[in-house]
Structure formats: C-alpha cells, structure tokens
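Shown here: the complex without one of its protein chains, the others still in place.
As written, the chain order gives the labels A, B and C, with residue 1 at the start of each chain.
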Amino acid sequence: MAEHFEQIRATLAQQGTDIEQVIAHIQTFSIETPSWGYGNSGTRFKVFPWPGAARDLREKLADAAQVQRVTGCCPTVALHIPWDQVDDWQEIKAYAEHLGLRLGAVNPNLFQDHAYRFGSLCHFDKGVRSQAIAHVLSCIEIAQSIDSNVISLWLADGTNYPGQDDLRHRRHRLLDSLQTIYAALPDRMRLLIEYKFFEPAFYSTDLPDWGTSLLMAQKLGPNAEVLVDTGHHPQGTNIPQIVAQLLDEDRLGGFHFNDRKYADDDLIAGSLNPFELFCIFHEIVGAQHESNANAGRIAYMIDQSHNIEPKIEAMIQSILHIQTAYAKALLVDRVALQQAQESGDVLGAYRVLQAAYETDVRPLLTEVRVRQGLDPDPIAAFRSSGYAEQVARERTLGESVGGYPGA
Amino acid sequence: MAEHFEQIRATLAQQGTDIEQVIAHIQTFSIETPSWGYGNSGTRFKVFPWPGAARDLREKLADAAQVQRVTGCCPTVALHIPWDQVDDWQEIKAYAEHLGLRLGAVNPNLFQDHAYRFGSLCHFDKGVRSQAIAHVLSCIEIAQSIDSNVISLWLADGTNYPGQDDLRHRRHRLLDSLQTIYAALPDRMRLLIEYKFFEPAFYSTDLPDWGTSLLMAQKLGPNAEVLVDTGHHPQGTNIPQIVAQLLDEDRLGGFHFNDRKYADDDLIAGSLNPFELFCIFHEIVGAQHESNANAGRIAYMIDQSHNIEPKIEAMIQSILHIQTAYAKALLVDRVALQQAQESGDVLGAYRVLQAAYETDVRPLLTEVRVRQGLDPDPIAAFRSSGYAEQVARERTLGESVGGYPGA
Amino acid sequence: MAEHFEQIRATLAQQGTDIEQVIAHIQTFSIETPSWGYGNSGTRFKVFPWPGAARDLREKLADAAQVQRVTGCCPTVALHIPWDQVDDWQEIKAYAEHLGLRLGAVNPNLFQDHAYRFGSLCHFDKGVRSQAIAHVLSCIEIAQSIDSNVISLWLADGTNYPGQDDLRHRRHRLLDSLQTIYAALPDRMRLLIEYKFFEPAFYSTDLPDWGTSLLMAQKLGPNAEVLVDTGHHPQGTNIPQIVAQLLDEDRLGGFHFNDRKYADDDLIAGSLNPFELFCIFHEIVGAQHESNANAGRIAYMIDQSHNIEPKIEAMIQSILHIQTAYAKALLVDRVALQQAQESGDVLGAYRVLQAAYETDVRPLLTEVRVRQGLDPDPIAAFRSSGYAEQVARERTLGESVGGYPGA
Partner (left out) sequence: MAEHFEQIRATLAQQGTDIEQVIAHIQTFSIETPSWGYGNSGTRFKVFPWPGAARDLREKLADAAQVQRVTGCCPTVALHIPWDQVDDWQEIKAYAEHLGLRLGAVNPNLFQDHAYRFGSLCHFDKGVRSQAIAHVLSCIEIAQSIDSNVISLWLADGTNYPGQDDLRHRRHRLLDSLQTIYAALPDRMRLLIEYKFFEPAFYSTDLPDWGTSLLMAQKLGPNAEVLVDTGHHPQGTNIPQIVAQLLDEDRLGGFHFNDRKYADDDLIAGSLNPFELFCIFHEIVGAQHESNANAGRIAYMIDQSHNIEPKIEAMIQSILHIQTAYAKALLVDRVALQQAQESGDVLGAYRVLQAAYETDVRPLLTEVRVRQGLDPDPIAAFRSSGYAEQVARERTLGESVGGYPGA
C-alpha cells in the first residue's frame, strides 16, 4: 500500500504536482447525505422495509453520524420538509451538533399533498400555488433558524396528457411563483433549482432540463442556481458537458448524486458508470484549476433511494465512489492534457484522462483517512461496529418511515 | 355522419371489401379490463386518491360493468391475486355474471411479499422459489374454479447491481420454476409470460425482452406464450415487428395495452402515439388475412395505472383508442398494399397505410354501436349516467385500495 | 367530400370559429424545401442513387418548382453553400423567379472541409476558426445578394472522446466566433442557431440542446434565434414543450422538419409520429391565438435526407403531412380546451385535442387547393405529370450530387 502511495506521489511529482495539494483537496471535500436516505423507500411496486431503518429525524441523524464517523467527509445532512418536520428546531440542531453534524439543505416537498394532483408552483389554481409558495417560505424560515443556507427545490409539476394544461401558461405561473419565493430569500441563502427529464409527470415536466432551470435562475437573480441530479437526464446525455456549461455560466449550485441504467433509478452513485462520474469531476477540477468562481461553492449532495440494500452501508459506498472519482480527477496531468488538446492529439489527450482513471487511488484515500485518524476501510469499520445489528434490534421493523407513500 | 359511413363503405367496396365484414370483425373484438385499473394507484412519489375509486373486487366489477355497458366490448375482467382474493369464488363469479361480466386472466403477484426482496421464481433461496411457485399454483386453481383459461405472469425479478446475483444461475432457476408451474397447467389453460425491459429491478431483469420470454415458452410447451405489454420496451423499439415475429412463431399470447413517453408510464393506450398502435393492429389484421393460426386467439387486455385522471373514464377512453386503431387497420387496402410492396413503391405502400389511418372512423364505430343498441358516444353516455358522482358519494375517499403500496 | 367539408364548417361554427379564417391561415402558411433534398443522399453505408436526382442547383430548383406547382405552399428553396455555390447569383435568382420561386435560407457548410476535423467555430486553432467565420460571412453576402434574410447555422462541432478538448474553452471559442458573425449580420437578417443532440460528434456536441442555442442567441442579440430540427433530440424529449418555451422567450427562429424512430434518421416529416407533429403545431396555433409576437415570424423549413425513396415525391409527402398537422391544430376548440384545463378535467382537455386530431382534414385541404386552382391530390398530380420519368431519362444516373460524401 505504502509503495502504491509513493508511486502516485512520484507520478504527480513528474507532472509538477505536489501530492500534498491533492491530499489537501480531498481533505476539504465534503458531501452531504440526505435524511431520507436512511429511511425506507422503494418503487411504486413495493417498499421492502429494512431492519433498523431510521423512523424519525433523530434516528436519521444518528445514522448519518455513523457515515460521518467512518468517512470523515459527511458533516452535514439534508432535510426534507414535512418528512423531517419537528416542533423544536433548536433542539434538533443541538442534537445534530452533539452528533458532530450540521443541518444542511432544506428540501421542500411539493408533491405529496393531495392538493398537488395537477401541480404546485405551476398549478392552474392560484390557491394551490399559494399553498405551495407558503410551504417553501416556511422552509426558508426553517433554514434560517438552523443556519442552513441552501433551499433545494425539486418540482414534480407536469402533465400526463397532451392538452391537459397550457404549457406556456404553466411557465408563466412557475416564474411568478419563483419570483415570490426568491423575494423572500435572505441574502446569504441560495435557491437551487433542480430539473428532471420525466417522472412523476409523464407527458411534460415543467422543469425538464438544465436550460429551463438556468433560464429561471437567471430571471430570478444571483442567488438562484441550478441543481444537477445525475439521474435526471435522457439516455446518452453528456452530463459532464452540462456541468461545464453551468460552471461557465457561474450557476452550478450543486449536485444530487446517484446512478442509473435507464430512468431515475436512484442507485448508488458511480455504481454503473464510474467513468462518467470521473468525467464530471474532471470538469470541476479543470474549472478549479482555472480559478473559476463557481467551482468553489458547489454543494455536493447525495440523493438516492435504496430499495433492497442496507441504507447506511449504501450511503458509505456512495461516498467512497464519489471520493474515488474526485481523487482520480485530481491526478489528471493538466499540462500534458492541454498540450495534447492543442495539438489535435485526440488519443493522447484521452489517455491523459485514462491514466488518471486507471490509477488505483485506494492507497491515496487510505493515506487521507489515516491522517484524519479514520479506519482506512470505512465499510469494514462500519460493519465491525455492530451498529447495524443494534438498530435492527432496537427499531421496530416495518413502521412507516421515510415519507414515501409506500414506506 | 351517415354520409361519412357511406363513404367508408364505398371506399371499402372499391378495395373489394364488404363493410359488413369489417363491422363483423369489430363486433367480435373484445378487450379485457383489469380489476386494478379501477382502484387507486400512482407513482412512487404519491398516490392521489380518486373520489369513488373502487375499494374491493365487487366494486371493481361494478365499475367494469359500466365500461361494458357503454362500450359493449369489455365482457371480461382480469384479476390480480392476492389483491382480489375472496373467500367464495363461486359467489363472485355469480356476481360478475349478474353484472353481465365474466372473470378473465388471473395475474399472480410475485413482487409484494417481503420474501421477494431478491426475486421470486429466480430467487437464490429454494424456499422463496417454492413460495412463489405455490402462489402461482393457487392462482391456477382459482382460474380453474372461475372458468378462466389464462394465467398472466409478470415477474419483477432482477438485480440492482452488477454481481448481486449470478445471471445464468437465475436463468436456470427461472426455467426450473416455470417447468414446475407448467406441469400443473390444465390442458385448456394458457400461461402468458410477460417481459419488461426494466423496473422495479434496475440493473438486470430476468425476463427483459420478448426473446427471453419466447425461449422460455418454447422450452415449456405449446400452452406457454408471450405477453406483450406495449410499455415494456426500450425507446425506439419496433413493437409492431415484435408482434409480427411472435405471430410468425405462433406464440403471441396477448397484450397488455397502455402508452408511454419514456419508461413504463402506464398511460391511456394510444394517447401519445396512436399511429404506433395502429401499426400493431396492422400486423394482426395482416396475419388474420393470411389465416395465421395465432391471430385468432390473442388475448387483448389493458394494463394501465391512472395517476391523476378518473379511473372509469380513462378505461373507456383506452377502449375507444384500441377500437379506433383496430378499425383503421381493417380499412387498409391489402391488395394495393401488396402490389406496392412487391414493386418497391416505398411511398405508395406507406400511403396505403396512411390512407386508412387518416380516415375518421368515428362514423363506423358509431354504426357498430348503434347496431348493438349502444350510445354512439360511450364517454358521454358514461358521463351523463351519474355513476361517477354516485360512487364518489357512496365510497369513502382515500381508503387504501388497489394493492399498490401507496394506494 | 363536400359533405365532409360542410361538417367541418359546422363543427367549427359550433366552436365559434369561421372556417374561412381557418382556410385563410392554411392559405398563408408556407414551407421551405431544401435544395439538398433533391439530390442523392444516404447513410454512411451507402448512397443509393435515384434515377433523375438533381445534379446541380438549377436542377434542384426545377424540382422544387414541381413541388410548388402541385402544393402551392412551397415558394422558397433553402440553399447550402458550397454545395449550391454558383458564379452568378443574380442569374440563378432570376432563374428561380422564372420558375415561380424565391431563394430562401442560406446554410453554411462547416463540416466538410478537411480543416474541420476537430471543429469549425470551436476549433482550438484560430486559423481554422477564422476560415469557418469567413465562410459564414461569405454566406451572409450571398444571402444579401439574393434578398434572403435567414442564415441557418448548423455546427457539426464536438468531440469523440473524453478529454479530447476542453469543453469550456470550446464554449468560449464558440461564443467568440458567433459574435464576430453576428456583428456582420445586416439588420433585417436573422441568424438561426440549430442544435443537435449527437452526430457526427459522438462524445460531446458543442450545440447539443435548445438551452445552449438559446443562451448563445441571447448573448448575441435580438436577430439571433433558435432553430428546432425535429430529429435532433434525445428519445422521449417533449418537442412541443421546447417550442412553447422558445415562443415564450421570443426566440423560435424556425424549424427543420423531419421524423425519426431513433436517431437523426431524416425521414419524411410526420411519417412515424404524426400526433407529435400535430402537438407541435398546437403550441404554435395556441401562441398565435394569444398574439404571441414570435408566432408570426417562424421559418418553416424541411430538412430531410431521402435514402431509398423518390426525392420529389418524398418532399411533397412531407408537405402534406405538415399541412395536415397544421390544419388539425387549427380545428382545436380553444374555448372548450381552456375551460377543461382550468377545471382540472384532464381527459376532457385531452379529448379536445384528440377530436381535432381524429378529424379527417383531407376535404378541408382539398377545398383550399381547389380554391387555389390546384389539383386536390398533389401526389397524383405529380405522378401523372410524367416529370419524374422525364428527368430520369434526361439526367445521367449516379453522377455525384448533393454534396454528401457518398453521393
């Protein structure tokens, strides 16, 4: 292992890079895990309850603290309102801090009230729109009270049949609703506008692509940005390029990481196409390298829904994949890359990326963890802790949690 | 209207076809509606309860009887076990007959028991496989007791991650389980093997395509056939060609009709690409025309999940679309078509199809309905009956029905 | 036929619409055909030469004149430079006028020079970018000299492998090149910026989606607009919604119509999903209805590549499909639609569209043609003219034409 690490150091030195810089980047890189990832979830066909799955926000935070304990890079937890609604936010904030955590992005739920059958911020009925706006405003208040500075907004709005609603009118209502919300946003808070290609609406989705989200953000103001969920694109989409474009427009608010094979499958990030995840980070590191202003304030968040696998372990696995992709992107020889690019050496340029990608970065991540006093193998550390067995005993199986309809 | 009808008659006469033959075909064409289509259903995000949605099998049958009352072509209802499980099948059979209905295909549920987390007929554990097989066998018994001759088998089996299970071993288990089931099948009963490209499994699905289902059917015997769900294919798939291939192999068991834009959206059949539905029926009519043995025994069934729209009206709408597609396919001038095909007249051949498709067949369907003593406009007939309002008053809103996890 | 027409008139009257208004809309609707559609083209595997395919611009114009003769709605022809380059533009302009035609959009070719191996406007080499810019500037000059007011810009630029070039740098170069071009644009001329999901670049495409094209157009100025090619989207994309968004942003420059099943197949417009084409026109008519400023200045153009079918006949067929879609969209009962939409009557609203779509508009189009002194059946008129046979005799088979590499 030590030999491997030394070899990575030597390779980087040849490229003119001090490995300590790479380590410093990895050490300051943190990923937010979602509260809802610790509860039960599933598909429209079935939710398989997991023994010991968290049943309320306190349990979710306790689970998230385990992820932070073994990875050292997950100090914050995203909330979903009303799934995580509590009476006393200061108490829960203190509890989180006691666990070594902070509360992160607040995610309003605009899809589960009966009123939202035909939409929320885009609904033809002003009353429903007002209800939806009021809910987001209350989420902004929660965020303020817990010192969170991110509102992460996903809309399920759309239509299922041609003609069901007027697409331009829906757009007008969307902008109008967002403007009301934006007006209530405190200065230091950012509104991240997520997009999704389809589902749960099946004919049209009101925020279907990055272009629509970006246009809305631009109309709102500088604190509105775009949120990229890696599973929310049509097949064949070049997500790294979308990332590059948003960085270039100074509007990449953050990520919801997950992976998929076909639709929004919400699998473990990097589990099906790890090279694509690497290419995403390659764009980010490239922008950092050129001191792109946006690159320093990206919110890295996970959004997954584990159907059949253990929740906490799946979350740790995702973290490892994201760290791996980032670490490999940091190894890219950018001088050689630029040289190859500017001489039309297509394969030479590709090989610069590939050389970084093929590198086994486990020794590098081990070094980072050991320096932080962590177990080199977070999965083993978690498995051997007995935590999973403990909560499986203590928490009643199958109690509805998570907030998903079947959970 | 009458003029339109006469014009269709004249056009057909020119093609050498007696319109009475076309009418006879439409009159003998029937479509089975699914019991689960009358209860609440939705997406993994939300089930919007519909006022008056059926809460048990008797209510579902009552609703289906309304569809039959106004369309005259939906005399049978598919069942889903255990969602529709009752103590006394003879009583429910009599009730159905009292409503002018018969009980149709029996659909075993192999995805909602906690035991099926990693599969049913393909599960690595023999105990789970036995449980799944036993369930199908009990469904065969139900089918016998209610004089149904179709078992409609859909598996949710699959894996979510590479390596999760051995793909060939799963295949061996699948065949082994199916052989046990087939051995228990009475002579006059057919086993329809459905396939689906993905969902709820996200990495591999054990019956992912028509090829796999057909291979299994061939290994089992002549009473095993393939079930085509129109929403279960990758984007860009030529479904009419699959229909043609299965007809040619004498193994097209039947259809689950619905429509979609991206994944298995379960929208109203023919609502997004009516021309494709027409092309499917064009293959069937072509096979009928050549006395293809299979063409006469296809089970036409609907499988939809209505998220935001009224259940009964959506079902009637689907029936109208399917009838429309079939009626148009019957208008195709097959002599002219063959002539154009065999002379390489690409556009001439295409125009023969298009001429039939562009024809407004509403007057023809009106004639068929009037002859059957039906209202020419089934939707209007249903809307004016007051039935929807009545059940909305009588049935309590929101009681869990349908069987879907969130319903 | 006359009866049918009267019935459409009566239905429209019930909706409060005078059929003469509909007729007037159809009469003023015109579609531009592309010069390159009259020459040979094909796939990367094979170009099948068509007997009588046009070999130079004069022959292409002669063919286009045939389309105009039988349809009456195709008075302009798009040019492709250098495929259509001539020495004397005034002479060719006069020749077109003599044929009853005008020269339309000028399409620069930025993909066929050896220099463009790694791109044109986005190339890393300033010299290549300058060559590409100079070519577009010369196209602007041509457009001026022939009184054309549209430059229709499609880029093949992109990369085939991750790392091949820097995606943000390419974006900077693209904007820079476009700004130089825009600066040279005369006041009355519009620059239409096309986008395409993939092909011929296979990893990234510099203008991959409407969002990118729109952002570029906004940065350039009011005379830059977006061009929607109906075949240039990922599977499952809602193109009508893109049209709605661009109309709402006042930047829908025009269309390149064609149809496809999977990729950019360049088949006859409306041949595979005619309902989608209808839904596109439904958005346009809806915008016209609300006096949307953009709706009145859309450039309707065809961009097809006929591989195996006769060129002129395929073009006429496309025109008929587009007219049909537009005519049906004009029949939509917009009062009833709005009422249904605003009362949450999902299926009622959908049925308003469907009622228009199911209407057989051939009698209406016949009426329009008869009033214009045209044959009611343009295909029959063309077939009976003997023109196809004549050019097949006169023009030598297989001489390379069209400009495509294999043609």
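Rule of thumb we're sticking to: contacts are C-beta pairs under 8 Å (C-beta built on N, C-alpha and C of every residue); 3 or more make two chains touch, one makes a residue touch a chain.
This structure is a prediction, so every number in the text was calculated from the model and none was measured.
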Missing chain touches which shown chains? A, B, C
Hey, which of B:349, B:364 or B:391 is the one touching the hidden chain? B:349
With the full complex in mind, choose from C:11, C:180, C:235 or C:385 the residue touching the hidden chain. C:235
Of the listed residues A:217, A:269 or A:308, which contacts the missing chain in the full complex? A:308
Touch with the missing chain holds, among A:83, A:255 or A:350, for A:350
Which is it among B:56, B:113, B:176 or B:249 that touches the chain not included here? B:249
Option from B:86, B:137 or B:167 whose C-beta touches the chain left out: B:167
Those residues of chain B that touch the unshown chain are 117-118, 124-125, 160-168, 171-172, 197-198, 203-205, 208-212, 214-215, 234-238, 240-241, 244-245, 247-249, 275, 279, 282-283, 286-287, 290, 292, 337-338, 340-342, 344, 346-347, 349-350, 352-354
Where chain A meets the left-out chain, the residues are 3-4, 7, 235-236, 238, 261-262, 271-276, 308-310, 313-314, 317, 324, 346-347, 350-351, 357-360, 362, 379
Take the complete complex as the reference. Which residues in chain C touch the chain that isn't displayed? 41-49, 111-112, 114, 116-118, 156, 160-162, 197-200, 202-203, 235, 260-263, 265, 267-268, 271-272, 305, 307-309, 404-406
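The rule is simple: only the chains that are shown with their structure count from here on.
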Pull out every residue in chain B that's touching 2 or more other chains. 235, 261-262, 271-272, 308-309
